[in-house]
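One chain of protein is taken out of this complex; the other chains stay put.
Naming follows writing order (A and B), and every chain is counted from residue 1.
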Amino acid sequence: MGVGDAVKNLVIRNLSKTYFDVYAGTQVTAVRDVSLNVPESEFISIVGPSGCGKSTILNMIAGFIPHSSGEILVGGKPVNGPGPDRGVVFQSFALFPWRTVLENVAFGPKMRGVGKVEREKIAHEFLALAKLSEAAGRYPNELSGGMQQRVGVARALANEPDVLLMDEPFASVDAQTRMTLQEELTRIWEAKRPTVIFITHDVAEAVFLANRVVALSKGKVLDEIEVDLPRPRVWDDLHENEQFKSLTARVLQLVRSA
Amino acid sequence: MTKRSFISALWFCAPFAVLIVLWAILIPYFDVNPRLFPHLTAVVQAGIEGIQDGTLVQHIGASLLRVAVGTLLALLVAIPLGVAMGVSPVVSTFLTPLFRFFSVLAGIAWIPIATLWFGYGFGAITFIIFNAVFFIVTYNTLLGVSTIPLHVRNAAASLGAGRWAMLTEVLLPGALPNIVTGIRTGMGFAWRGLIAAEMIATNVGLGYMLFVARDFYKTEVIVLGMIVIGVLWLLLDRLLLAPIERATIERWGMVQRA
Partner (left out) sequence: MKTFFLTIWSGYVRLTARWPSIGSIAPFIPLIAAWWIITELQIFPRVFLPGPVDVVRSFGTLVYTGILPEYLQDSMVRLVVGAFWGIVLGIPLGIFIGLSPRAHTVLWPPLLFFQAIGDIAWLPILVIWFGYGLTTMTVIIVYTVIFPVVLNTVLGVRSTSITLHRAALSLGASRARLLWEVVLPGALPNIITGLRNGLGYGWRALIATEIIVGTSGIGFLMFDARRGGSLVEVLLGMIILGILWYIVDAWILAPLERATGQRWGLVTQ
């Protein structure tokens, strides 16, 4: 990668976060000295038990909360505040209830000043990618949880972000739907090749999706594990795959040992 | 669609037809003293006279003008103020009880002080309406904005929404259900406050018309005024406020209520 190139990579150096807990009146350190290097078009999963600081890291990258020390660079530029270069998919969907599905997906382009006809074209394209074309005119509350989250993904992607940040996006849908969504996400990733940070506490999900799994515990990175499973990945193949099983077992052991 | 709503309108009116027929028959039959309750014909005649000599139109016009001016002024101040206070969790937590207190007090209880500050007349009455709507709408806007989930605001920010877009695309629509409910409640109090204030503090308006008629035992004018008041409010509430509430809130699925 040459200097000055508009690359979509993400670099994190010695990142820490200390919260001031208003209710307890004390300081809480949630993330300690985390460093990560995510090249362009890589898919990274971060796994770890509840409360280990996964969301905190993601929120800092997204710019929702300030970091206490260290550096976050997206495409070489330091992060300060939320911005359209980083798309976010939320666990609770965070769709705008007062906007139709189409308008939700067109929101990012609208903010960029794209005209109505053009942005609806973009939105339709990404809705088609998420297999949601029929639902375009409906309101979010008229959709199932799985469909809502596909809107969430389409909305984040329609803005063509450098980095896609996903915080346990499939945690609140049922098991079957979750597997479908995971397969679709890998398909979409192969089509668009965004840089992705995917947060989950489900080890199998982390391995299934990622090129690299980062195990986190008590705010610290334990280890990083390469996943070189072939793509396209579908659950029917991987269920019996020995490499998948051993990788999953390794990550699980790592997370549990801490 | 139109045929169905026509039929349901017919059903809505049918009970009134029965009531009117009963009124036309029973009052003459029992020979009720017109100083206690008027004949239907007398009320109709009073209505026609009022329209012909313009007094009824004048009273209605005065009342509606006061409501319109008071409400409009209140909304112009209340909504921006409520939004401004609602965006900060600290400010909204701290100030909520204050606005709750004043919205509890809003309307009629201000009549004595309003007449002292503004004298008897247009000023005092408009102030009563302003105040009934203002506190309740401010309180509800504050509440509405502060209950917009943080992740929805974050989502908009990460899609590239600036301050203005955040206001028009997220804060106002998000608070709209509360704002509309606030306007409906506030105007309910304002309408009653208006009638009360007009009985005390002026020489034109529906409340005044009723109160003066009582001095001369003109029950037909009193009943005419009551019917006008009821019809006006019903039209305002059912044809203007309730449909807005339904169109926005129910479709968005943000509040499920009667």
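The rule is simple: contacts are C-beta pairs under 8 Å (C-beta built on N, C-alpha and C of every residue); 3 or more make two chains touch, one makes a residue touch a chain.
The structure displayed is predicted, hence computed values, not measured ones.
**Q** Which of these touches the unseen chain: B:V21, B:V104 or B:L240?
**A** B:V104
**Q** Give the residue, chosen from B:L65, B:V231 or B:I244, that touches the chain omitted from the document.
**A** Per the contact definition at the top, the residue touching the missing chain is B:V231.
**Q** Quick one: which of B:A24, B:V44, B:M166 or B:I200 touches the chain that's been left out?
**A** Selected residue, touching the omitted chain: B:I200.
**Q** Considering the whole complex rather than only what is displayed, give the residues of chain B touching the chain that is not shown.
**A** Here the touching residues of chain B are 11-16, 19, 35-36, 90, 93-98, 100-102, 104-105, 107-113, 115-117, 188-189, 191-193, 195-196, 199-200, 206-207, 210-211, 213-214, 217, 219, 222-223, 225-227, 229-231, 233-234, 237-238, 255-258.
**Q** What is the set of chain A residues that contact the non-displayed chain in the whole complex?
**A** Counting over the whole complex, chain A touches the hidden chain at residues 20-23, 25.
The rule we apply is simple: only the chains that are shown with their structure count from here on.
**Q** State, to the nearest whole Å, the distance from the C-alpha centre of chain A to the C-alpha centre of chain B.
**A** That pair's centroid distance is 48 Å.
**Q** Which residues of chain A touch chain B once you look at their complex with the stated criterion?
**A** Of all residues in chain A, those touching chain B are 62-64, 81-84, 86-88, 90, 92, 94-99, 107-108, 111-112, 139-142, 155-156, 159.
**Q** Which residues of chain B touch chain A in the complex?
**A** For chain B paired with chain A, touching residues are 149, 151-152, 154-162, 165, 169-170, 173-174, 176, 248, 251-254.
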